[in-house]
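Next up is a structure, given as structure tokens.
Of the protein chains in this complex, one is absent; all others appear in place.
Each chain carries a letter (A, B and C) given by its place in the written order, and its residues are counted from 1.
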Amino acid sequence: MKVGLIGFGKTGKAVASVILQNKKFSLSWVMKRSQTLENRTAAEYLGIDSEETGKIYSTASTSITELLDNQPVDVIIDFSSNSGIYAYGEAASERKIKIISAISHYTNKEKDYLKSLSNLTTVFWSPNITLGVNYLLFASKFLKKIAPWVDIEIIEEHFKGKDGISGTAIKIAEALDLEKEDINSVRAGGIVGKHEVVFGFPFQTVRLVHESISREAFGSGVIFVAENLVDKKEGLFNFEDILSPYFAV
Amino acid sequence: MKVGLIGFGKTGKAVASVILQNKKFSLSWVMKRSQTLENRTAAEYLGIDSEETGKIYSTASTSITELLDNQPVDVIIDFSSNSGIYAYGEAASERKIKIISAISHYTNKEKDYLKSLSNLTTVFWSPNITLGVNYLLFASKFLKKIAPWVDIEIIEEHFKGKDGISGTAIKIAEALDLEKEDINSVRAGGIVGKHEVVFGFPFQTVRLVHESISREAFGSGVIFVAENLVDKKEGLFNFEDILSPYFAV
Amino acid sequence: MKVGLIGFGKTGKAVASVILQNKKFSLSWVMKRSQTLENRTAAEYLGIDSEETGKIYSTASTSITELLDNQPVDVIIDFSSNSGIYAYGEAASERKIKIISAISHYTNKEKDYLKSLSNLTTVFWSPNITLGVNYLLFASKFLKKIAPWVDIEIIEEHFKGKDGISGTAIKIAEALDLEKEDINSVRAGGIVGKHEVVFGFPFQTVRLVHESISREAFGSGVIFVAENLVDKKEGLFNFEDILSPYFAV
Partner (left out) sequence: MKVGLIGFGKTGKAVASVILQNKKFSLSWVMKRSQTLENRTAAEYLGIDSEETGKIYSTASTSITELLDNQPVDVIIDFSSNSGIYAYGEAASERKIKIISAISHYTNKEKDYLKSLSNLTTVFWSPNITLGVNYLLFASKFLKKIAPWVDIEIIEEHFKGKDGISGTAIKIAEALDLEKEDINSVRAGGIVGKHEVVFGFPFQTVRLVHESISREAFGSGVIFVAENLVDKKEGLFNFEDILSPYFAV
């Protein structure tokens, strides 16, 4: 599967690294805003041996339509910013290229735009595209459904400098109808990221725990999503849509 | 719902205690092998205030058919031994009384017998009837289905004297196609019981953890099962049959 | 070692049960406020086979001085209330009987009184007399001393109904110069009690975790303390005084 990557920040680089090392996927190109790495390749920059090297382009000097015509891809992965979608959305959907967006915070305007693009092509959006966190969300909701009266609290741990409650923890809390008071935030040292959902029953406890090791987890998530979108037609999908069919016995 | 309890060992007592304290259920009677507590009541023995006190009978001096005729129940809960089923199976199924068995080790003979009883009434069997462990099993299988290539190991912890690998850990391992080498057994002090399934992804980890606080967890499990069998017809059911419908969106 | 126990509430009973089952200790008697169990024995009440059965007395009908004269003990263990000390303090100290108090909240008045008693006999006081919690406290202070710049947070988990922050967590926080904001309190289901101290370093994490299984832990703590007070002379001691000598290489 040929991939074009939009965005080459810390997470974008980690995602590129995972795609470059996956045999079923090839990284055709990377598109970024600034011109700093123009004409180098992702493979060389990241020190990875790979056939499809992922040449780096800048929106400042390359047109996305030209790029899509010259180096067509099957799917575009977006790890840029919430305005990134406007740069490639129309061109991609017209060419029936699937779109996978991992942008954290879209406004309603972008959400509407995604919806309109999904009339023409397969559009997927998840603010946290790791498999683990989405499984946690799904499995937690299921346990709450089984035992709606159970006490639930969330413990989330991150590095000292991280401001505010983790967005993932807030999303889990919303899915489980919890209050912000039910989220316990620990900030200490260099903890990469840990989310624990504690289910307290009268005589037993169930805990679902997700620990991040590195940003490359987003790359694995992208690959999981891309593989599960292969047979999907036009439409707007989220992670739950991808996980649900696995339950069909 | 009127309940008759077969078996009054440590776990049977804990289960009786939970039923006596639940307002939707009443404990009509307890049937046990020996005559030691005959004519006392479970409520008095356990020091619990309850309207339906659960008089204690012995199979040595009371016939099960008489008991079922004089004090009919909606469901029989079996925490006795694997031969217990023969004492009440026929009488219960003829009277359309539902059967919930929590016996750990049935031979094929008992399994066949359960099957035959299930032509006449609702029969449920689970070797570990806690909600938490069954959820763990279910949710683990689901994650394995999503990511069949993930590395999985089990850590189970119990009190120092516990012999052999925990039966629950073996059941989880079987459900996940693991080898016995993938089960790590810790035996230390008075640990009541902890099962942890570790899912190791390249860049993240997911853990499902169940901790037992006390045997009363079996009582909560019985109540959960009984409530979910209310609308069930004849047939043989296990815990997965009870959990699956919660996924139907 | 002959023991007299003051107080026979939930924790007092658990402590009695541990002492009755320990071969080096014998429970001479139990003294409680109300007369409800008068003239029964702790062994019979708790269903424990033991030579020294621990007859139960009430302060309403028995004088402590008479009791100490007729059934002398080596040590008095106090699990009653903060005023309990006044009932036996003078009589015990005059007879050189060691005093081990596990009362949670003394006012300055009682602390002063303990101090005065310690001129005559060995007096020990610890608001949480479990070995585990005191080890946690000690080992945490040591790590903080080694790495004063490390980020520390506390996670404490207890059953749903528990009001306010756990006293043990507050004590740990004070020992480590933490703010109340650094304590995260989880309240869910029937969790007996868990305290975790998280030390976050830039590239590694250290966690000290204590989990209570049951109240009998207080009994083990009492025995540990009593054994370590054998050679102590007059004076007022706390748990740190007991643990420190183990470091002397």
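One rule holds for everything that comes next: a residue touches a chain if its C-beta (ideal position, glycine included) is under 8 Å from a C-beta of that chain, and two chains touch if they have at least 3 such contacts.
Since this is a predicted model, take the numbers as computed values, not measurements.
**Q** May I ask which residue of C:63, C:119 or C:244 touches the chain that does not appear here?
**A** Missing-chain contact among the listed residues: C:244.
**Q** With respect to the chain omitted from the figure, which of C:46, C:143, C:170 or C:236 is a touching residue?
**A** The single option touching the absent chain is C:143.
**Q** Taking the entire complex into account, which one of B:79, B:199 or B:218 touches the absent chain?
**A** B:199
**Q** Given that one chain is not shown, which residue among B:5, B:146 or B:191 touches it?
**A** B:191
**Q** Residues on chain C that touch the omitted chain in the whole complex?
**A** Residues of chain C in touch with the missing chain: 130-132, 135-136, 139, 142-143, 145-147, 199, 201-217, 219-220, 224, 243-244, 246-247, 249.
**Q** Even though one chain is hidden, which residues of chain B still touch it in the full complex?
**A** Where chain B meets the chain not shown: residues 150-153, 155, 157, 159-160, 184-191, 198-205.
**Q** Across the whole complex, list the residues on chain A that are touched by the chain not included here.
**A** Spelled out for chain A, the touching residues are 189-192, 213-214.
Keep in mind that, in the parts below, only the chains that are shown with their structure count from here on.
**Q** Mapping chain-to-chain touches, which pattern fits: line, ring, star, complete or other?
**A** complete
**Q** Since chain B and chain C are copies that touch, is their contact same (over half of the numbers shared) or different (under half)?
**A** Comparing the two copies, chain B and chain C contact each other through largely the same residue numbers, since over half are shared.
**Q** If you average the Cα atoms of chain A and of chain B to get two centres, how far apart are those centres in Å?
**A** 41
**Q** So, what's the distance in Å between the C-alpha centres of chain C and chain A?
**A** That pair's centroid distance is 51 Å.
**Q** So what's the Cα centroid distance for chain B and chain C, whole Å?
**A** It comes to 38 Å between the two C-alpha centres.
**Q** Touching two or more other chains, which residues of chain A qualify?
**A** Within chain A, the residues that touch at least two other chains are 199, 201-205.
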